[in-house]
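In this view, the complex is presented without one of its protein chains, the others remaining in place.
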Amino acid sequence: MAEIRTEAPAVDLERLERGASLWSDAWRRLRKNRVAVASGVLIVLMIIACVVVPAFSGYDYAQTNLELGPTPPSKAHWMGTDFHGRDLMARVFFGGRVSFSVGIIATLMSFAIGASWGGIAGYFGGRIDAIMMRIVDVLYTFPFLIFVILLQVFFAGKDGTLHNLFKTILGPFVADANDPKWFPIFQICFVFAALGCISWLTMARIVRGQVIALRAQPFVEAARSVGVGHMAIVFRHLLPNALGPIIVYATLTVPEVMLTEAFLSFLGLGTQEPLSSWGQLTALGAEAMAVYPWILLFPALMLAITLFSLNFLGDGLRDALDPRIRKEQ
Amino acid sequence: MTSYIVKRLLGLIPTLFLVVTVVFFLVRLAPGGPFDSERAVPPEALAALNAKYRLSDPLFKQYKDFLADLFLRGDFGPCFKYPGRTVNEVIAESLPVSMQLGLLALVFALLIGIPAGMIGAMRQNTVADHAAMSVAMVGISIPRFVLAPILILSLGLGLYILPVARWETWRHMLLPVFCGALPTAAYVARLTRAGMLDVIRSDFILTARAKGVSERNVILKHAMRGGLLPVVSFLGPGFSGLLVGSLVIERIFDIPGMGRYFVEAALNRDYNLVMGVTLVYGTLLMTLNAVVDVAYGWLDPRVKLE
Partner (left out) sequence: MALLSVRDLKTHFFTEDGVVRAVDGVSFDVERGEVLCIVGESGSGKSVTGLSILGLVPDPPGRIVAGEILLEREDLTRVGEKRLRDIRGGRIAMIFQDPMTSLNPYLSVRTQLAEVLSIHEGVKGAEADKRIVAMLGDVGIPAPESRLSDYPHQLSGGMRQRVMIAMALLCKPDVLIADEPTTALDVTIQAQILELLEKEKKALDLAIILITHDLGVVAKMADRVAVMYAGRIVEQGTAAAVLGRPCHPYTLALRRSIPRLDDASREVLPAVRGMPPPPGKVPAGCPFHPRCDHVVDRCREAFPEERELDGRRLSCHVDVKAGDAA
């Protein structure tokens, strides 16, 4: 019987272009969004400033000058000084390091937990999925924050249960884990972990949704038929393709985490001196707002600007990665 | 539908039980008791106090006693830090205040947020849209404890328009409710806008227009139902956020609500009060969650409630 060969069919040119370059397409759209681009640039500048300024400002963020006390912005101290005479600018930009660290690391943790959880639930489906997502549902409306508060108050004190745990883990790696200088490190690690544990739920849901959609795709069956194992499929094939919404959500999680940390600081929890985050600085400044407004103003401003920018950037990313073309043709 | 509601409510009980147990042991396993940090209390007095409040009993006995008190008599026990007052009393006093604050804030948030989001969606990319969304952005980027002092200074002390503390007349409520509501309203606005934009693009909206439905009814009768679903889903975590936010608001505005007591109780190691407040929060939120799920199921006929 004669072989039937076809010439190249009339392919939808647009679909071809779209499929081959999802990322460059999204990148192009993002670039057109001026607000998002400006926000991105602002954040990069902010991070650079936080890294550079404390190192070059000539002041140590922790160095007090009690005779000086709080002074308004001047040539010597561009942002003034705080209650203890410390240069506020150095404090603020160092605080930026802390805030960004908290934001990024906690988000990474929530991503690690959430993506694994959601990925596994979505991939295996059935009973496993039902149980895993039920747990997520139950945890969803209960304010984790309450537990975090309790946890921090009761167990994260000096030489408390968690601190001891930390010391044990740290022990083999350092000279003296009992040295008090490790305590602030412990505290901030606690904050990382606690905040990471609060935010993973939605990430799990998003990843699960993505995985379920992708799981039905032919390339998954192809991989299975060649013998690729379950875990490898989840982590090497499915998750990279689900990256879009994950990136968007992660970008939007960072400001949420920072805000939550600020909230904890206000209650006297969260990061502690000398590793004060913007939240902590703002909370401290709020106390004497009427009298020394700059102590509140500068860190609050930095925090607000960063949160704004991150949110706008996240929005821009979401619009750029949205596969539905908004402009009908 | 009714059987679903009943099942959900019954399902709350084991979860709450779990919460109670976890918090109970969490709290008691912590180093330091409620009376340890008192100014140099002599050991005999300390022992007497501990005995009076049965704190030196073995942990499981304390647990059983606590459960017995709670379920047989609905009694959370005495407050350790406020001698002479029981937890039940404290909760009875402070819960209504917090509920008022919370509900008012929620209603306010919806009343501001939904229309703002609708305007953003209907007038996409116009000045109105950008303005509404920028304000929303401010709402979610400024912590309540920054917003509150700013409002207090400007509207309260600075201009003497509104009272800044306590919770007596409706005027007292304005600032705290607004403070609580704004961030939540911002989320609601963003969700509404996104949800409506999504729905407006749907094919069935085109069908509705092709039937000759007026633009107003296209929005009200056809689009809103689907467009507002994300907001309905958000109500659970939204109210939860409000509750957490109330910790800040009640502190700053000196409002005698449950949130204020919670933080103090945690810092003071007042076990019973912590238990009581946590349990009340938990019940509230889980009930609300169940209600939200039912509402969602009622609004979206494709969702099967089982």
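Going by the order they are written in, the chains are A and B; count residues from 1 in each one.
Going forward, a contact is a pair of C-beta atoms (placed from the backbone, for glycine too) under 8 Å apart; a residue touches a chain by one contact, two chains touch by 3 or more.
The structure presented is a predicted model; accordingly, all values stated were derived computationally and were not measured.
*Asks:* Just one of B:G226, B:G241 or B:G276 touches the chain that is missing; which is it?
*Replies:* Selected residue, touching the omitted chain: B:G226.
*Asks:* Out of B:A208, B:V231, B:V244 or B:M258, which touches the unshown chain?
*Replies:* If we include the chain that is not displayed, B:A208 is the one touching it.
*Asks:* In the whole complex, what residues of subunit B lie against the chain that is missing from view?
*Replies:* 202-204, 206-214, 221-222, 225-226, 299-302
Quick note on the criterion: only the chains that are shown with their structure count from here on.
*Asks:* From the C-alpha centre of subunit A to that of subunit B, how far is it in Å?
*Replies:* Centre separation, subunit A to subunit B: 24 Å.
*Asks:* Report the residues of subunit B in contact with subunit A in the complex, numbered from low to high.
*Replies:* Per the touch definition, subunit B meets subunit A at residues 15, 19, 23, 26-27, 29-31, 137-138, 140-146, 149, 153, 157, 201, 236-237, 239-241, 243-244, 247-248, 262-263, 266-267, 269, 274, 278, 281-282, 285-286, 288-289.
*Asks:* Taking the touch rule as given, give the residues of subunit A at its contact with subunit B in the complex, in rising order.
*Replies:* Touch residues, subunit A against subunit B: 138, 140-143, 145-147, 149-151, 153-155, 157, 160-161, 255, 259, 262-263, 266-268, 279, 282-283, 286, 289-290, 296, 300, 303-304, 307-308, 311-312, 324.
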